[in-house]
Every structure is written in structure tokens, then in C-alpha cells.
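Excluded from the complex is one protein chain; the other protein chains are retained at their positions.
Lettered A and B in written order, each chain numbered from 1.
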Amino acid sequence: MIKKLTFAAALAAATALGGVAANAKTLVYCSEASPAGFDPSPWSGGNDFDASSRTIYSRLVEFEHGKTSLMPGLAESWTVSDDGLEYTFKLRPGVKFQTTDYFTPSRDLNADDVIFSFERQWKKESPWYSYLPGTGWEYFAGMGFPDLLKEIVKVDDLTVKFVLNKPEVAFLPDLGMDFASIVSKEYADQLEKAGNLQQFTQKPVGTGPFQFVDYQVDSVIRYAAWDGYFGGRQKIDDLIFAITPDPAVRAQKLKAGECNIMSYPAPADIAGLQADENLHVAEQEGLNIGYMAYNTTVAPFDKVEVRRALNMAVNKQAIIDAVYQGAGQAAVNPIPPTMWGYNKDIKDDPYDPESAKKMLDEAGVKDLSMKIWAMPVSRPYNPNAQRVAEMIQADYAKVGVKAEIVSYEWTEYRTRGKANDRDGAFQLGWTGDNGDPDNFLFLLGCEAIGQSNYAIWCNKEFEDLLQAGKKTTDQAERTKIYEKAQEVFKREAPWLTIAHSKVFMPMTKNVVGFEMDPLGIHRFDGVDIAE
Amino acid sequence: MSNQTTAVPSKPAARPGALAEFWHYFSMNHGAVLGLVVFALLVLVAIFAPLIAPHAPNEQYRDALLTPPMWWANGTSNFILGTDAVGRDILSRLIFGARYSLFIGVVVVTFALVSGIILGLLAGFFRGWVDTVIMRVMDIILAFPSLLLALVLVAILGPGLFNAMLAIAVVLQPHFARLTRAAVMAEKNREYVVSARVAGAGNIRLMLVTILPNCLAPLIVQATMSFSNAILEAAALGFLGMGAQPPTPEWGTMLAAAREFILRAPWVVTFPGLAILITVLAINLIGDGLRDAFDPKLKRS
Partner (left out) sequence: MGMAPRPGRHLAIARTMFRYILNKFALIVPTIIGITLAAFAFVRLLPGDPILAMAGERGVSPERYAELLERFGYNRPIWVQYFDYISGVLHGDFGVSLATKRPVLGEFLTLFPATLELATVAMLLAIAIGIPAGIFAAVKRGSWFDQLTMGAALTGYSMPIFWWGLLLIIFFSGTLGWTPVSGRIGLQYFFPPHTGFMLIDSLISGKKGAFSSAVSHLILPAIVLATIPLAVIARQTRSAMLEVLGEDYVRTARAKGLSPRRVIGMHAFRNALIPVVTTIGLQVGTLMAGAILTETIFSWPGIGKWMIDSIGKRDYVVVQSGLLLIALIVMAVNLVVDLLYAVINPRIRVQ
């Protein structure tokens, strides 16, 4: 009897919703880590963005799905003053904030929300600036916004003007980034009045495609399609993040049908997932590089011949096979081949232990023993640095170089790696923030020594090209400059360029409309489940 | 010396025939004998590893990545138990790994035993504030779950085999201290100790020569149990990435590196664990046998 009643109630509810399919369409995403919170701005992890900014929130401008080009978001249109100092945005009228069981908005999105979204990360006198103990608003600061912004002016309810201190070509793309998501001032005011600021990051309210339903710490996040989304209601009804840190377990769950789509499969599992007839494995070249930087200031690594000989001693293809399990390609240049400005004509140092040995002999290097540094964590550009180190160690042994593998705790690792007198070759990598070659090549600039230049390499010729590239606006011109820079890089060999990894996204075959994002974001708007 | 032994007929130090009697009881326990045999084999394997192992433990056969064991479809007799992700022979790594496990056991137990005995003797013999301070510190150590404490210690000292052993020794050592202290307190006022003191024996002599030999039985049993515990905990730390570092063929570390292959190459996961289990089981069998042989109560019944 009770069963009948509940069924009838469910049926009634379904019809009341206006003929929505009787079975709610649910998409389950096996994600790799718990989000730190649901405020889109304070954090910097991809998993944080997936769970907050890309699902619940929207921004003034948006990246096109699967691309790095911009399109209007909450701003319908914008104008830039001739001196590049004033950006005026016309907001889309009638944008609704999500109605949840903890907040009911009384008004649509307006300029106040936009100003609040930025000022809370900027103005120290705002209670919201420090509402999360110890938050640094790292991205806002990292993109230089505190110095860049002069003021944000409300022209009228639907018009906002950003005034800058200096021109910045990347300002618009910056506004498409996660930290620039627009939050509700009305909601914030309510919480401030109630003295419950913490709720802002625990129970989020945005204007995005999905609204927050529930979060069980470290296990499940639930979202529902937001009926009032200005981009149109999503085809799926429920979106679930099943947080599953172990990649092998994620793969198991996908195979068992416990989730529809998963992030970051272990390289070892990819072949098995591809072979599964119920699954489809989407793939994309990653915008990244895994490398090993020599310390070019310490003998004998200050000699180009020694660095090149060591490069030639390493069997890169074997590393790609064993560590990346084929999910990557041997890297030649410090920028990935999918990026404009990539120099296709450069040939990689060949794998040739014989010649390598001879070159070392000629350089007067005998009985060299050195250290190979291995990151303690798995990164997209290098799934297993320990294993890479073991393989390089074995390769080096064949040319008479004895290597010892060292590793430290992740922050300690990077701190020690920056030391000018660091002993040994240092593995690390980089994932691009945007599609610009400078975003990779700056890693080798003279200014980056002590920051991100782990080769401690300052080459006049390379540096001049790097600076020239920054000042030039014409892309064809810049392409030439960067192609030249890559030649210098290869000739001087401050790094062993190891690999550009591929990024995979396995999903069940009934998932349609999922697009892989070049910047590694996982977006679920526009995704549907075929019947 | 001879005076003391005659003074305490009830407390014989090694009497000829005691050993034979001990062996008699020990050998009645078939499990213990089996454990001893397995353990002896392991020791031999560890000593003669370079002779027995078909391959060098760190030799990478790049054209034979993740080869299955020889009795599987694509296996080859060249790699009896198959190869790992970078093409190293698993059997050879297990054989060399026996060295590490036994080494870990010996070092940890020695460390824990020596420091535990010293602390226990001091606490039990002097009592008072020495006892209070030592036993409170032991309480603090025991209040933390052993693996958690070892993990934090290794995180402080930095991952690595030596630091892992040190951390495990610290964690295991209170058991020895407590045992020794209890035994010392029980023995301290016995006649033979009192008479030795009257005969003018100094504190150190009393502690080490007179009392300690009579507390040995429980310590030996505890040492055996700690030996197997040390191997297990070191493997657990290795599994969590905080023990021996690759490419060391330590069994727990091998398991950690193999974890991503549980679906694709289960043999990489199976054999190191089996090796740990067999070793620990053998030692625990010996420990059981020792305890039964020492324990007069069970002998009687």
C-alpha cells in the first residue's frame, strides 16, 4: 500500500513538473578529489573549479566549449576604451540566481553582484576578504589584479565599468577564468546579517547551469539542473560527482556502470577501457610538458656537450611506453605541438648510448655520479616521476653514469629544487594556463631563476627572443621569434624534454555532448544521456 | 658467579640439558618446526640471493613489460613469476627483497629490544621519578595507533628505509620497556637478587648480570613477535609510499608501485603480498612455538 502511494506521489510530482521524463536523467561523474569548498574564487585546483565555478556559476565572459576563444556570458556585450584602460560591460537582463532550499533570490543579477564578486577578493576592509581563515585569493593575486584594477564602477543596474591602472591584453580572457565567477551579493548580505559567512562556501548560489543540492564530505556531491539557467535548462536532471581518488577504482566503477564518465584514468588502465565495448574513451593532446632540468651552473652540467650526451643516453620511447603507457608523445621542444609557434623542423637528440658515451669521454667526464630528482606526486604531465627516474637511472648506467634517485615532500621538493647550487637533474613539468607560447617559454627566462627556472639557465640569445616576443603583437612575427627561441633551446639543452602527455576521458557510450577542454576543465553543461 | 647459581637453585641460568629440554618442547609443536624450516630457507635465499636469482633485481627488460607468470597464456620460463611495469623480473626482485625484509626485522628488533630493555631496567630498578617519566613517555607512544605514529615520524624524518625502521623501532619499543620493567619489579626482591646485592654487586651488575637473564623468556617471545610486526609495518609504510624508495625491491614498496595494475596485471600485486604473508607467518609460528616451550603452564596441561 505504502509502496503504491509513493509511486503515485512520484508520478504526480513528475507530471506536475510539466511532463519531464518520468525517469530523472542522472549523470554520474567519478571525480578525482574532494573540492576544498564551493566558493569559486579562493581555490586553485582543477577539481575545485569542476565542482564550483564550472557547474554552479557563470562569468561575464566565457570560454567557448572545448576551446580557448571567448564568447559573451553574463555580459551581453562590452566596449574597450581606446587607451585600453576602461572596459564597459552590458549585463544580460533577467539572469536568475538559483533558488534553493536555503536561499530564494528577490531580484535578478545586477551590477552590484559583479562589483561584489571582485571587491571581496580585493578590498581588505570587506568582511568577505577574510571570511575563510587563511585564504589568500591566490588566483586574483596571481593574475596581478590587485595592481591592475583601479576601480569598478556601477554605471547603471546593468552596466559595469572596470578601470585599469595600465593596459592589459589578457584582461578579457582573465575574466573568463574561474576566480572571476559572479556570486550573489544578496545571498552574501543575508549570510552576513545572520552572522554565518561560512555557509557561502558550503552552500553555494550562482547563475550557472546546475544548482547545488548536497555534499557528503569526501564522497558525493549532488547537483540538479537549474530550471532558470539563462543558457537554457540542461537535458540531464541530476549531476552527481562520485569522489574517487584512486584511478584504478574509478576505472572499476566506470566498468561496473557505477558512473558514466571519469577523469584521469591511470595510463595502465587505458587499453582495457578502450577495449570495453560499452565505453568510449575520448582523448586530447594535453597542453603540457614533462621535463628534467639540469643545473646548468654546476660542473659538469655547465657544458652543453655533457647535457646533450645525457639527453642522448635516455631512451625516451621506452619511458613513453612504460610510464605513459603510450598516452603521450616524446617531447622535442619545451612547448607542446598543438600550440601555435611550435617549431616542427627541430629534430630531437637521437637515442644513441654509444655516441653519448663517446661525447662524455671527449668532454673529460669519467665516473660521473649524479642525482635524479623525482616528484613525490603524480601530475598530468608525468604520471609517475619515480618510475621515470628509475628508467633514466638504468639508461645512465649503460653510459657509465651512476645516478641516485632523490625525492622530498612536494613543497620541500620544489623549494630545494630552486636552490642555485642544487645537486642533480630535476624533474618537473608545466600545464598551460592559456594558449600562448610565452606561457611556457617564460619558465626558462633569466627573471624566472629562483622561481620557475629550475635549469638555472640564463642565455642571452634566448632571453632577447623571449623579451622580443612579449613586446610584439603580430602573431606571425611572434611565431618566427618563438621558432628561433626553440632552436636556441634545443642547441643548448638545459632540459631533457621528456613528454607531452595525452589526456583521456573514458565514458559510457550513452554519454553525448561531452567536450574535452584544452585547459583540463571538466564541464557538464550541454551533456546528455542517450536513451 | 658460581655462588649466585648455587644460591638460586630455583632460577637456573643455562643449565646443560635445559637447551635440550627446550628443544624437546619446541619440536613437539609441528607448526613451529615448519616455521623454522621456512625461515631457515628464507635466510638461505637472502644470503645467496645473487646466486639463486635468475636476473639482476634492477635489470629492466624493456621489451618484456608486464609479462605474465610462466603458467599464463603469454608467460615465458625466462620470467617465472612475470615482470613488472618496467620489465624487471619479479621472482628476482622477491628473492632480493627477502634480504630487505630480514634486515628490517633484525635492525628494528635490535633497536627496540636494546632501548626497551635499558629503559625498562632503569624504570623497574630505580622506580620513583625515573620510572614515572619513562613510563609516561611509553604511555604517550602507546596512545597513538602504531601505524599512524610511524607514518608521522617518517613524514618528519623523510621517507626512506632507514627512517622507516627507526620509526617502527620507536613504536615497538614500549612493549619491551613494559615487559622488562614488570619482570624486573617481580625479580628485584627475590632472594637471589638480595643476596647478590649483599655480596656487593653494583647496580649495573645487578641489572644486567643478575636480573636480566631471568627475564629473558618473555622478551624473546616478544622479540619474535616484533620481528614479524616490523616486517608488516615496514611493508605497510612502503605501501603508503613512506618506506623504502623505488627501485629498492622491498616487498611493500613493490606492492605500492603495483597498485595501479590490479586490474591489468594481478600477478604484480599477488606475489609480493604472498611473500610478506609467508615470511610473517613463518616467524609467528616460531614465536608461538617459543612461547609454548617457555610457558610452563601450557606445558603442564
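Criterion: a contact is a pair of C-beta atoms (placed from the backbone, for glycine too) under 8 Å apart; a residue touches a chain by one contact, two chains touch by 3 or more.
Fair warning: this is a prediction, and the values are worked out from it, not measured in the lab.
When the omitted chain is restored, the residue from B:Leu121, B:Leu151 or B:Ala244 that touches it is B:Leu151. Checked against the full complex, the candidates A:Glu76, A:Asp189 or A:Glu412 give a single residue touching the omitted chain, namely A:Glu412. The chain not shown here is touched by just one of A:Phe179, A:Tyr264, A:Tyr342 or A:Trp430, and that residue is A:Trp430. Annotation for chain B: contacts to the undisplayed chain at residues 31, 136-137, 139-140, 142-148, 151-153, 155-156, 158, 228, 232, 235-236, 239-240, 252, 255, 259, 262-263, 266, 269-270, 272-273, 276-277, 280-281, 283-285, 288, 297-298, 300-301.
Against the chain not shown here, chain A presents residues 3, 26, 28, 34, 36-37, 42, 44-45, 130, 132-136, 138, 141-142, 198, 201, 214, 216-220, 222, 240, 242, 244-246, 249, 252-253, 256, 258-259, 408-412, 414-415, 428, 430, 451-452.
Simple rule for what comes next: only the chains that are shown with their structure count from here on.
Listing the residues of chain A that touch chain B in their complex gives 246-248, 251-252, 266, 268-269, 271-272, 315, 318, 321-323, 376, 386-387, 390-391, 393-394, 405, 407-409.
The part of chain B that touches chain A in the complex is made up of residues 58-60, 62, 65, 85-87, 155, 158-159, 241, 245-247, 257, 259-265.
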